[in-house]
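This structure is in structure tokens; I'll ask about it shortly.
As you look at this complex, bear in mind that one protein chain is not there, while each of the others sits in place.
This part shows chain A:
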Amino acid sequence: MTQFIKLLARNQLALAGGIILSIVVLVSILVPILPLQPPDVTNTADRFMAPFSEGHWLGTDHLGRDLLSRLLWGTRLSLAVGAAAAIVAAVIGSAIGIVAGYFGGTTDNVIMRGVDMLMAFPYILLALAIVAALGPGLMNALIAVAAVNIPFFARNIRGITVGIAHKEFVDAAKLAGKGHLTILTTEILPNVVPVIVIAMSTTIGWMILETAGLSFLGLGSQPPQADLGSMLGEARSALITNPHTSVVPGLMIFIIVMSINLLGDGVRDALDPRLRSGALSRPKPTTTVARQSSPPHGPGEGVLDIRELETQFHVGKRVFKAVNQVSLNIEPGECLGVIGESGSGKSVTALSVMGLVASPPGVITGGAVFHGGQDLVGARYSTLRRLRGDKVAYIFQDPLSTLHPLIRVGEQLAEAIRVHHPVGKAELRQRAIDLLNDVRIPNAESRVDSYPHEMSGGMRQRVAIAMALANEPEVIIADEPTTALDVTVQAQVLSLLDDLRREHNVAIMFITHDFGVVAQLCDRVAVMYGGQIVEQGTTDDILANPAHPYTRKLMECVPELGAGRRELAAIPGLPPAVDDLPPGCAFAPRCHKAQAECTKAPIEMTRGGGRAVRCLYPETKLVEEEPA
């Protein structure tokens, strides 16, 4: 609770709203003891005096009544009526909701049908019908506004009650032989009261507005008594000649409703944990780049040359070093595996290449990625966009969430081509069908018009692969493309990728946590741990003689090729949190060979025989490199 209030207070707008509202409420409570002129005493000699007149700060109205006095009395009445309507609606609506939710079954059905019927009405229309039946008057307006808000409470509270009615403590109370009424009042009610209060605070603004509205129409408070709405309604006939009589009550309604809205928004934000963690921010078109030192010089080797890449996540004051000084390069037509547990930074490395790391919170803080002689890190958006999907294409993990659910797969394929090459409509369709054929999708002619949800997981991933191939890119970056699939489908998709790689001579950067997959597909492999590369070499060498203790553990986790879908449960301990890396070797806490030496200083890569390893006590000694 104190935390909630702190959060609320930090929201300056909400605080402002709260203060304004408190002042308005306080003043309207004090109205009877304030030295005001009587609000209803007419004095036609003094009609329509302008604001700041002698004795009448806000002037007078068409009957010469003091506007300030009428305003404050009217505010008091409007607030009281609005609050009363809110309470009535909350009490009756919640009672209905609790009964429906608690008893369930037919009771619930009948009640909720009725509620649905009420909600089918345009809101104000129902209030008008009720006032029509009861006749104009403030009390009747209050009843009408309360009545049309009952369904809102009934529905919300029912939902909460249904959730509670099946909790153990309710069952326990039933077994203890307590009656329904006792259970409702002692077990259910205390749990729904907070929700009722919140629902009330969000609707009270509406209720004040609606009662004011009915009064404005002449259906609410009747003269000489006036709430803000009827003041405005009466002033309307003098709008053109004496606008101040309209502006004064109108502004007051506006101020009240706005302060309630501000406060309500603040309450909602403080209660919504997603907003608190900042997770609701949207990623920008490219990852933010803020390099702290001058980047390495080009032009770079191979089709893709990642140099000393550093990518971090900045969440509040915390900094997560997801990728730390990673260098990788890929030759044309080569398949490079990047392997590691989740959280090792392998996916972030992959996404950094084309600036696809969600930003905020992602920031590329150092390094370079060379492609065709130019540095992609910090390249302009237009440059990156032209290369994305054309020269460097991606395949992502879960094809159900990575394909657009509302667009036909044929159109999604066609779009991949169209954004880079001007091709006619008919040809695009044919190209899409050809692509589907390329990835061995049967009945491509009809499948091209399917939506993603009409396909199987394996089929969808084939579509994603087809999309990556659409423009014959130089490199495909595949981020765990088979992890979400069944084992058999996984094998099919892998062999498809392998075939396609040879047919199209495309280089692949393959991100995975599964050594079986690496063995099947990759020429070379880089092992990542805690945001760093800990070992690198040809697949054959590493499979035969892993040098890093971590690599060795990883391999032991995969009994059979391609069958390892487990997230390496076999390695004792957890991967490190990348905001709190130990100095020296990040693997030390889980390493059986760890010595005191390992955690003293950062460990450099040792190179030899075309391999590299970041370990003081490797499993196998690398062949000494000949001095150049």
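The rule is simple: a contact is a pair of C-beta atoms (placed from the backbone, for glycine too) under 8 Å apart; a residue touches a chain by one contact, two chains touch by 3 or more; residues count from 1.
Here is the rule we go by: contacts and distances are computed from a predicted model.
Enquirer: For the chain that's not shown, choose its UniProt protein name out of "ABC transporter permease", "Glutathione-dependent formaldehyde dehydrogenase", "Acyl carrier protein" or "Fe-S cluster assembly ATPase SufC".
Expert: UniProt protein name of the non-displayed chain: "ABC transporter permease".
Enquirer: In the whole complex, not just what's shown, which of A:Leu67, A:Ile188, A:Ala212 or A:Cys585 touches the removed chain?
Expert: Candidates A:Leu67, A:Ile188, A:Ala212 or A:Cys585; residue touching the omitted chain: A:Ala212.
Enquirer: Going by the contact rule already stated, which one of A:Gly159, A:Pro283 or A:Gly457 would touch the omitted chain in the full complex?
Expert: A:Pro283
Enquirer: Tell me which of A:Pro51, A:Gly64, A:Pro136 or A:Gly159 is the one touching the absent chain.
Expert: Per the contact definition at the top, the residue touching the missing chain is A:Pro136.
Enquirer: Looking at A:Val31, A:Val419, A:Leu543 or A:Ala594, which residue reaches the missing chain?
Expert: Per the contact definition at the top, the residue touching the missing chain is A:Val419.
Enquirer: Considering the whole complex rather than only what is displayed, give the residues of chain A touching the chain that is not shown.
Expert: 113-114, 116-118, 120-126, 128-136, 205, 209, 212-213, 216-219, 232, 236, 239-240, 243, 246-247, 250-251, 253-254, 257-258, 261-262, 265, 279-283, 285, 354, 356, 358, 381, 385-390, 393-394, 396, 398, 401-407, 415-416, 419-420, 451, 453-454, 464, 467
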